[in-house]
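Only one protein chain is missing from this complex, and each of the others stays in its spot.
Chain naming follows the written order as A, B, C, D, E, F, G, H, I, J and K, and within any one chain the residues start at number 1.
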Amino acid sequence: MINLLLINGPNLNLLGQREPSIYGVQTLEAIEAELHKKAEKQGIKLETFQSNSEGALVDRLQKAISKVDAIMINAGAYTHTSVALRDALLSSEIPYVELHLSNTFARESFRHKSLLADRAVGVISGFGPMSYQLAFDGIIAFLMHQERK
Amino acid sequence: MINLLLINGPNLNLLGQREPSIYGVQTLEAIEAELHKKAEKQGIKLETFQSNSEGALVDRLQKAISKVDAIMINAGAYTHTSVALRDALLSSEIPYVELHLSNTFARESFRHKSLLADRAVGVISGFGPMSYQLAFDGIIAFLMHQERK
Amino acid sequence: MINLLLINGPNLNLLGQREPSIYGVQTLEAIEAELHKKAEKQGIKLETFQSNSEGALVDRLQKAISKVDAIMINAGAYTHTSVALRDALLSSEIPYVELHLSNTFARESFRHKSLLADRAVGVISGFGPMSYQLAFDGIIAFLMHQERK
Amino acid sequence: MINLLLINGPNLNLLGQREPSIYGVQTLEAIEAELHKKAEKQGIKLETFQSNSEGALVDRLQKAISKVDAIMINAGAYTHTSVALRDALLSSEIPYVELHLSNTFARESFRHKSLLADRAVGVISGFGPMSYQLAFDGIIAFLMHQERK
Amino acid sequence: MINLLLINGPNLNLLGQREPSIYGVQTLEAIEAELHKKAEKQGIKLETFQSNSEGALVDRLQKAISKVDAIMINAGAYTHTSVALRDALLSSEIPYVELHLSNTFARESFRHKSLLADRAVGVISGFGPMSYQLAFDGIIAFLMHQERK
Amino acid sequence: MINLLLINGPNLNLLGQREPSIYGVQTLEAIEAELHKKAEKQGIKLETFQSNSEGALVDRLQKAISKVDAIMINAGAYTHTSVALRDALLSSEIPYVELHLSNTFARESFRHKSLLADRAVGVISGFGPMSYQLAFDGIIAFLMHQERK
Amino acid sequence: MINLLLINGPNLNLLGQREPSIYGVQTLEAIEAELHKKAEKQGIKLETFQSNSEGALVDRLQKAISKVDAIMINAGAYTHTSVALRDALLSSEIPYVELHLSNTFARESFRHKSLLADRAVGVISGFGPMSYQLAFDGIIAFLMHQERK
Amino acid sequence: MINLLLINGPNLNLLGQREPSIYGVQTLEAIEAELHKKAEKQGIKLETFQSNSEGALVDRLQKAISKVDAIMINAGAYTHTSVALRDALLSSEIPYVELHLSNTFARESFRHKSLLADRAVGVISGFGPMSYQLAFDGIIAFLMHQERK
Amino acid sequence: MINLLLINGPNLNLLGQREPSIYGVQTLEAIEAELHKKAEKQGIKLETFQSNSEGALVDRLQKAISKVDAIMINAGAYTHTSVALRDALLSSEIPYVELHLSNTFARESFRHKSLLADRAVGVISGFGPMSYQLAFDGIIAFLMHQERK
Amino acid sequence: MINLLLINGPNLNLLGQREPSIYGVQTLEAIEAELHKKAEKQGIKLETFQSNSEGALVDRLQKAISKVDAIMINAGAYTHTSVALRDALLSSEIPYVELHLSNTFARESFRHKSLLADRAVGVISGFGPMSYQLAFDGIIAFLMHQERK
Amino acid sequence: MINLLLINGPNLNLLGQREPSIYGVQTLEAIEAELHKKAEKQGIKLETFQSNSEGALVDRLQKAISKVDAIMINAGAYTHTSVALRDALLSSEIPYVELHLSNTFARESFRHKSLLADRAVGVISGFGPMSYQLAFDGIIAFLMHQERK
Partner (left out) sequence: MINLLLINGPNLNLLGQREPSIYGVQTLEAIEAELHKKAEKQGIKLETFQSNSEGALVDRLQKAISKVDAIMINAGAYTHTSVALRDALLSSEIPYVELHLSNTFARESFRHKSLLADRAVGVISGFGPMSYQLAFDGIIAFLMHQERK
């Protein structure tokens, strides 16, 4: 049985409330609910975690070691600044997908650089809440493919 | 009825033959066949085009104007060098998704800069042939969402 | 009635104790007391918050949404590194003033770049504890001016 | 008798159709027609060529060697990326004017750098279709001036 | 008795006339009148000077040597280019406050660099005409504080 | 009736005297005379101004506000350093053409950056005294085009 | 009697578990135990602290003020990103040694820049768990030397 | 039997005609003839190809896969701009030598960077038509050496 | 008979008054007097000029054309920013020496770049008022040497 | 039996004589004597070498090949400029420790870059003569650890 | 009769001993012997010199002035750092070929910049010991060609 972990970083708890014209009207709870339904159908176990604190995110990633098969992470602003998150992901040795609601290349230049992307399985950005669905499908396909090998 | 166009740039005709350890064993024909099946099921019209020539790609994009609802583009090496492709995409005013087989951020530094990404709906990279599936699902979701608005 | 929030970032709880030759002998409590008195006189409600933790500061800013009319923020070291604070401030859509005790341009070059300044109403730096008074007067004048429009 | 060559690069065949608010409603055919009329009046021979393909443009420039007195070139996107066009122009040893419909300095930063400008007689940008008229007048004045010397 | 000098650089004589949506409707005369009133109340002597000429501003600063206790300077465009103004301020050895009507960090990138800021007592920007009031209050507080020492 | 202003910056009063092999033998007076004749024929009012002083150029531009329909400016060396000229042009809200006698891209690298170009209607460089004629024709065509709209 | 504080930053609690080929098989507890034994022998008081949270590390450093004679800090990923840790160390006015298990210069380029190094007594990197022993010996030698002066 | 492929990029078809003082008076045909003679003597099969079109060069390289033992390439201007040629060379997995007639380091700075060099067997530049001879000898020596291993 | 011109830029009229610990106690008048005496002895005609205005300096240099054999220039702060002074010096075609009282390389980094140095006969900096003497001797030796040729 | 080599680069022969406030009063001889004593106690053979000449240092390192088990090197100024020393160290394939008396990160910025550090076992800087002791202990621990593997 | 000089820089005396997988098993003596044989056959005089010392290499180059017709130089690490070698080569006015055993573009980025290349006749890199043969053939061809002119 596959175990997935979905990590959401700072300010993503505000989803659906802030700037709906950009981020859509779906709350993080709604997105997580949809993913849980999808996971259940496919017999996959999904855990979710959100925090505004870099340290708490690192703590959570450490707890995942050898318990989780893959990680979906929307690290929000920490994508561009946190070497600690990068280290936590790399030391966990768990494959991960980096995802973003908005197209980070269409925003301020300091958002064009990701500290996580070069070691990710893949990166998805710009599809709004649909980015979560695509990340889910992508990482599952990746795990299936690994298994077959 | 939705009209989609899939554009593949230089060297992608070699898919399945070159460096299979990196790019997988699926040929471009196989990938396109899968997408055609998927499109047919959903009642979507899909056209595909591949060329090694920048000019031919620009010509093809110009012909799509007002005939196509969205574009999926894997511009390969031209992603990083072609202002002409960018201009052709922008002047067509057709929404597009940028996609890559490999994770471009894990490769040479000149592949980290895309001339297409900042105006794309979204970007998907690193999932191998699965990147095409995700791009298809993502752009369809985007079109549906636009319609509802 | 106007609601103001004063945010102080890392190490500012040490004010009046550390390096008094640079930062003066006034403690943060004394500065806050002075501002409370000033606010009371003008019939303004003032809340204050200090934390050394980036996550806690983001949490506090999120709670301010639609409850506060303007923010005064001395983000200390996070001014130069925290995209998360920037996102929290922007997503709150509350006007804010950036303030500093010391003249940041007279210090190490990594303090010359602020991640908050370009979206602030205004920036004040270098006047020691007086910077808080000036920020208070400036943001009140700004709010008055907005109202009149 | 003076022989002129007008070269237009990628996407300029779309003139008058795409983004008319920016580029005006005149088609490339109309612009070329106007120039032909002007040339005829002054007893000047004018040839024109457009292609989306860098290689085809290089081929055309090579054919001009010792047959043409001056070149007007709107290289479009290749202005910023094509060392091959530059080499073709320089090896032809024919004086040329670089021209642009839009003001390239008012656009994306990668359009501020031209690979052709430093060896051109002159550069004209920003006057819409009128840029072609000015380039024509400018290069003729240049040739007259050369002759008198 | 305290002697203050207010210096305004190029284009600031147009205040209240140009782009009122950005700079407000107050003229420089009105701003200076307000400051004169404030100064008079507190028994402070205030002189003012505006010029579009870099040389004239340098001449005026030289005349202030040993006659003025502090300077408020809005150097306008010269803030970003004039080493000569910097030298004049530094050689006068008079403490000064740098002030701006608009938030310079929210404008073109060449306005983010100030040649005066690192040696100023403090910097104030973004509060419109109120910036002059805050600069006045700040520099007076600074002088009082110096005296007490 | 159209009112035009021609501005010439530092060292351009030397035209025709210095380095005639580069700049031609025509003096600035001769160039201005030609333009005056051309203007008269078309029923256009033309004023001209030259100064070596940045402050004087700013003063002259300020006097043009709401009296002039368009400006032709050869700012010479100030093109590359003067934020004050840029501010004066922008605050005047008058459309302007930037022009140069020589091809600035063929000279020292510090001449490749213009502080005026990104907000100009268009830019013309490299045609010697003919640059003035082309700028005149270009700006008149621009004004006609605006009017028709 | 000498009081020492050993600070370990994010992900160092995983020592001995993650990537043992790089970091060795010793856990942080084992390293701390060894240091405690060494300290005891020399009559030195040693406290230790580890956290994944930047804010918690700042809090701990503030509590050390005037209670601790020297600090050994392995700030892990925060070495490269945390201005707040730097400020906490500097405002504590306690001498400190920066240490790393791995040779940071042999890793990604963003690890070559330390925000702590320029104000440290000294820096030690690359000796695995032995780095802690060397840091201990080095800081004790430094304190002895200071005392003798 | 060894199979060699010689690739020449844009503008090299003009050899012997353009700028003979730089490139010598030998035409590309003459150079190819010399190489054919040399190849024949050594019992080596040599094919040659020239094109001004990037796409055509990529097409030709793709056709060489598993038919050619080594490639000599003078990519001309595309050396500095074509990621697509690089990809075609790498995906072919055929060893190649990069060669240039002129010393590229003695020319414009944008010619100092090659997108092909870091993966080539070796690089030869500056010997005029002799560069082709040296490349031939060098790649044959390389193949012999490989074989012996 | 040799004609020399000594040019002094902004703030140099303050010499001897400002910061005597750096610049010495000699006034500009005293320095000029010394040079006049020296010139007289050698039968050389010396003129001097000082201004804080960039425009006035350009005007003065223009008047020197074909009347002066060599120029000594201490352009002060304009050394680092004035393309106009550079243009005036170059268009005059008069050999010049750049001189500075202080060692500009020991000061702020924006003083390390001179816009005049690359076309000067020579550069002298750091000897205080003695720099003027050395510049005088150096330029005279240069003129003598030219004559002999 | 372990063989160690201690290399000291330019100006280190002056130790104890120059700037004792920075480098301490111990001479290089005294430091070497201490290390010899320590080595003797542990049954280790230690050789030492100092030279101001880059070539002589390279010669000495070449002689160490297959005779020495590890190197301690304080390359002084050559740390930042000598690719030749780097090559000599790497081609010797002997593990080495880089050490410095002063904290190089607290000095001029050109001292922040080491050409040796990325391939060293570890780096030690800032502990004065004690740096040599720590380097000795560190490299011995490293060799022991290697042996055990 | 032609006189050639072969210069080898630091660490090249180790050839054949160090890292044979990269540099081959031929010693420098063997390479030089081969070249001597080749030279003798063609009636060419060849001298060789190797040193690890920059000064000794400069001395040797100075002695070659007017005694040598061409130089082949493998400056090793000094290629990237020695302005003195460059000056010695340029002041000798002897044509030279720069050569390298390995492909320097495939190695660390500080090896991509050569201080010698822009003034060399040509550059050869990557062919192992064969690079010396190619350099020999290339420089002889160059000298023959010069002679014919």
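Throughout what follows, contacts are C-beta pairs under 8 Å (C-beta built on N, C-alpha and C of every residue); 3 or more make two chains touch, one makes a residue touch a chain.
If you're wondering where the values come from, they're calculated on a predicted model, not measured in any experiment.
Peer 1: What shown chains does the left-out chain touch?
Peer 2: Result: the unshown chain touches I, J, K.
Peer 1: Which listed residue, K:N11, K:Q26, K:S53 or K:T104, touches the chain dropped from view?
Peer 2: Checking each option in K:N11, K:Q26, K:S53 or K:T104, the one touching the absent chain turns out to be K:S53.
Peer 1: Residue by residue, what part of subunit J touches the chain that was omitted?
Peer 2: Residues in contact with the chain left out: 9-11, 13-14, 17-19, 51-56, 76-78, 80-81, 110-111.
Peer 1: Can you list where subunit K touches the absent chain?
Peer 2: Interface with the chain not displayed, on the subunit K side: 53-56, 58-59, 62, 65, 81-84, 86-88, 91-93, 115.
Peer 1: When the complex is taken as a whole, what residues of subunit I touch the one chain not shown?
Peer 2: 103, 105-106, 114, 117-128, 130-131, 133-134, 137-138, 141-142, 145
Going forward, only the chains that are shown with their structure count from here on.
Peer 1: Along the graph of touching chains, what's the shortest path length in steps from subunit E to subunit H?
Peer 2: Shortest path length, in steps: 3.
Peer 1: Among all the other chains, which ones are in touch with both subunit C and subunit G?
Peer 2: Touching subunit C as well as subunit G, we find A.
Peer 1: Given the pairs H-K, C-E or A-C, which one repeats the contacts seen at C-G for over half of the pairs?
Peer 2: Of the listed options, the interface copy of C-G is A-C.
Peer 1: Using the touch rule from the top, work out which pair, E-I or H-K, shares more C-beta pairs.
Peer 2: H-K
Peer 1: Between subunit E and subunit F, tell me the centre distance in angstrom, where each centre is the average of that chain's C-alpha atoms.
Peer 2: One centre to the other, that is 32 Å.
Peer 1: Where in subunit E do residues touch at least two different other chains?
Peer 2: Residues 53-56, 81 of subunit E touch two or more partner chains.
Peer 1: Can you name every chain pair that touches?
Peer 2: A-B, A-C, A-G, B-D, B-H, C-E, C-G, D-F, D-H, E-F, E-I, F-I, G-J, H-K, J-K
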